[in-house]
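Partial view: only certain chains, each at its native spot in the assembly.
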Amino acid sequence: MNPARVELQTPVAGVAEYNALIDVNKSISATHVAGVMALEADDFDKPVRDYVFTGSSSARELIDAMSQAGGFSATKLATARDLLSDQFAALDAAGHDAEKCLNWLSFPACLCATGARGFFVEALRQRRFNVVVSTCGTLDHDIARCHSDYYHGSFELDDHELADAGLNRLGSVIVPNSSYGESIEAVVMPALEDIRSERIESTGLSGTELWKGFGTVELCWELGRRVCDENSILHWAAEHEIPIVIPGPTDGSIGAQLFMFRQRHADFWIDILADEQRLSDLTWLARSSNALMVGGGISKHHVIWWNQYRDGLDSAVYITTAPEHDGSLSGARPREAISWGKLRAQAPHVCVEGDASVLLPLLGADLLSD
Amino acid sequence: MNPARVELQTPVAGVAEYNALIDVNKSISATHVAGVMALEADDFDKPVRDYVFTGSSSARELIDAMSQAGGFSATKLATARDLLSDQFAALDAAGHDAEKCLNWLSFPACLCATGARGFFVEALRQRRFNVVVSTCGTLDHDIARCHSDYYHGSFELDDHELADAGLNRLGSVIVPNSSYGESIEAVVMPALEDIRSERIESTGLSGTELWKGFGTVELCWELGRRVCDENSILHWAAEHEIPIVIPGPTDGSIGAQLFMFRQRHADFWIDILADEQRLSDLTWLARSSNALMVGGGISKHHVIWWNQYRDGLDSAVYITTAPEHDGSLSGARPREAISWGKLRAQAPHVCVEGDASVLLPLLGADLLSD
């Protein structure tokens, strides 16, 4: 059989076309928002390009290819990379001065039970963000893992058997009891005693007055100074004096330590309004404010909440698995934040749907490897 | 055409078969857990029954039919209804004594911006739960909606135009600026001043000492006493002295009021460790502990966190849209809690996947309508 071949005219891309790393979405939507004119067919001139797998490609080359591939989450991931790259460059250009550029990072605790902790550690070590919001569990895992290992497990393990064996399951990660509460208590209680002595000595105060101004930022720095582990988030937050705000500090193992310390010292309290003062100062002064929000919950909300007081973030990257349709804050897309003035109307933004356990290391291998 | 009919033997169900409201999952898994014997074909004897739509059926009849229908989320919803019914009956039987029976309710704020607030209001009015954990936004919406209306909108509205019009979008709900921050400030600041005066008068204390023991439970009750609206969650929490714990009280509009109050009165603080003392007391004493957890985040975690100190909840109903695969606490299924001792090994439990905006009114129409 010798079929007559239909000659196809394959597209030939010029160098300029490939090099044009302009964000199509941004340019299209800018036109659209301006409302000057309706869409036209030739508004779209950036062709979809297939991946070509030749030779070993770096994470950067792979994400570059995603920006050409024109598809779904991959394109969004490339946009996220570009926005984060811009955020990092802006903070560098500002000489890490928070009044010039304030880069927010929020994330949930679960990732800190996995290797993705390495993303946060490296980002803080490189001073890519200068304010962090997270949950109590982040502190728990960060401290526990300085002492003991967590282990590879599986979502499908039998939880009854795990319970009998003294093993806690966090998704597919195994957290032995011996790696968790005990380690944390061994670090935190002496640290709190130590902090108390220092505060008494340095302030001369007593009773509840002693703890005024001791918020979670101070707690994190004090703990970080006592963790001599370069693999620790707290270590680098302390080292670079990057504030970590935990708006719900009682909700976890560190919170349990705080509660136990209160039982020892009835005057102890944690000054979460001092954290708000710090965030207020940072937010009011920042000339530019940008964020990477991984996951949802209280951490994400606290970032966008504070940014409404300055008429919104200047750029935002969301990474989430939460759906929008249930009306939750966790699932709300960036454009909802525009209606509230939590994101500026013209701010570049992207929401990458997917599991951060995959997306963060890919972003890190590009942005944090230099 | 006169086709030869194949006579089919249709199943005939006896009354006993229909009436047997035994939870198949529970009986099967109990056998399985016991490990006495492997599954056998005749372990499964509860046939799937099609819905029959004849005449007007009540919510209860509909959920009863779901328990027969054998399918997916519907069967889980029927199980959830049964477990909640048992929880409610246990609390009634205990004469609402928290030492005998402690029923926990946690939920996210977004639902309180919708009519689903009515579920929580009615549940508290009927004293179906005796401890609540939620987020700051719940207080915000509950108070704001006592003063002003929120409106029907749409997920697809143009957020730039909304922002220009002073309208905030919360999913498909429109929250006018005028219905929100202003209303809240008008209620909360006078209330805080009032509370302060009362504390000074009743305690004779001053400075930071004045606020020791003033946690979010007290805040909620004080606010609830000042909200003369029977449609308010806070009202009924105060009326029945049901503790509402907000583990992250700074994260929202009420939090902003607390922060503003601190700026007026430099000694003001909010004693979140006092909340923990209350939860500790409740948890240690409760002979039975059960929960309905709607959504995830800090509220869900705080409920299961405290229950680990009593070796786990005795029954649990989760309603969630969060996926399990990302390892998040929000998406973790009940059995993960078993490994941590946050849910007892033999505790009945169910996770109903779906949007609570649909599931809660259906449950409420059955369970709260008597």
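Letters A and B mark the chains as written, and numbering starts fresh at 1 in each.
The definition used in the following text is that a contact is a pair of C-beta atoms (placed from the backbone, for glycine too) under 8 Å apart; a residue touches a chain by one contact, two chains touch by 3 or more.
What you are looking at is a predicted structure, and each value in this text was computed from that prediction instead of being measured.
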Copy number of the whole complex, given 2 identical chains are placed, is what? 4
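In the analysis below, only the chains that are shown with their structure count from here on.
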Distance from the mean Cα position of chain B to that of chain A, given in whole angstrom: 28
Could you pull out which chain A residues touch chain B in their complex? 33, 108-111, 113-114, 135, 137, 155, 157, 159-160, 162-163, 167-173, 207-209, 211-212, 247-252, 255, 258-259, 262, 267-273, 275-277, 280, 295-298, 301-302, 305, 321-332, 335-336, 338-341, 345, 355-357
